[in-house]
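I have a structure I would like to understand better, so I am pasting it below and will then ask my questions one at a time.
Left out: one protein chain. Kept in place: all the others.
On to chain A.
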Amino acid sequence: MTGEEAPTPRDVAVVAFAQTEHRRSTEESSEVEMLMPVLHEVLARTGLKAADIGFTCSGSSDYLAGRAFSFTLALDGVGAWPPISESHVEADGAWALYEAWTKLLTTDADTALVYSYGTSSSGSIRDVLTRQLDPYYLAPLWPDAVALAALQAQALVDAGDTDETALAAVGARSRADATANPHAQLTGNVPQGDYVVRPLRTGDCPPVSDGAAAVILAAGERARELCERPAWIRGIDHRIEAHALGVRDLTDSPSARLAAEHAGAFERPVDTAELHAPFSSQEVILRKALRLDGSVRVNPSGGALAANPVMAAGLIRIGEAAARIHSGESDRALAHATSGPCLQQNLVAVLEGDPR
């Protein structure tokens, strides 16, 4: 340390959010055709044109559509000629937002467009997700995402942290809340159904969804110009746990807790939490790890149990949390995104509105 004071980092806010109506299939449109209306909508909310955006970052995965470099085609939707400052993460858009946030902190740009999309309907998402596993010891066994979540759920039941009735209630509450969300895919009274992989039933698992989302970030005064009540990002952090499932305590999420701590989530209470918990059992784990008690409104959007467009579902959590700050329904919100089996990777962002 030189003793010089570090400059105060500039404030960055989510100023606009848009998403598709998530559906089981979007086979009538290509990815860019599905994405374009969302890009136009999010730009229209700020009055910005594509050419005004300082940095663009996207999140998607080639494994969803089964095509190499599929994000390059989606780039047509943002008007990438003449050349723009652009980046892509082969991950959920929440991680693209993290990259854009750091870009804005460096003062290289004042505004950023973050978008992500995925078409789970193109293949069999349960099989596709096995390809993200350790290729030596796990992937050759083809354990699918539901199977791995079910192992975690059983560990949770054995630990006395939940039971099947409590899990069913998580799904029921999510889909009841989703009735107020015009973008949700599954709403209202959805049958709990048969076991997919025991102890998880259909109602504990996310729908197979296609969809896209987009967010605009802006720094400092620019944010106030573009949005009446910006959702200031007070902190973001993401953490990962050991690759091998048998090394981890599956009933806990130390990486989510650590990310939340570094994002400043525990400094003051939050009133809202948008959790990316594709399985009901994962909400139980996250509530505990993130210290969310009954006073916090969890997943008012319905969460990933109501719509789970893979690669966009995490960015949507940040967008939903921000939208509630924009509308004045929340003053301080926590947004969470996950990736990998059994909550392996976790990102936490803390968003605040200006005091009223």
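Definition applied: a residue touches a chain if its C-beta (ideal position, glycine included) is under 8 Å from a C-beta of that chain, and two chains touch if they have at least 3 such contacts; residues count from 1.
We adopt the following convention: contacts and distances are computed from a predicted model.
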item	value
Per UniProt record, name of the chain withheld from view ["VWA domain containing CoxE-like protein", "Sugar ABC transporter permease", "Homoserine O-acetyltransferase" or "DNA-binding protein"]	"DNA-binding protein"
Residue of A:Ala150, A:Ala213 or A:Val348 touching the missing chain in the full complex	A:Ala150
Options A:Gly246, A:Gly294 or A:Pro355, residue touching the unrepresented chain	A:Gly246
Interface with the undisplayed chain - residues on chain A	27-33, 36, 39, 50, 63, 65-66, 73, 75-82, 121-124, 126-128, 131, 135-144, 147-148, 150-155, 158, 194-195, 197-200, 242-247, 250
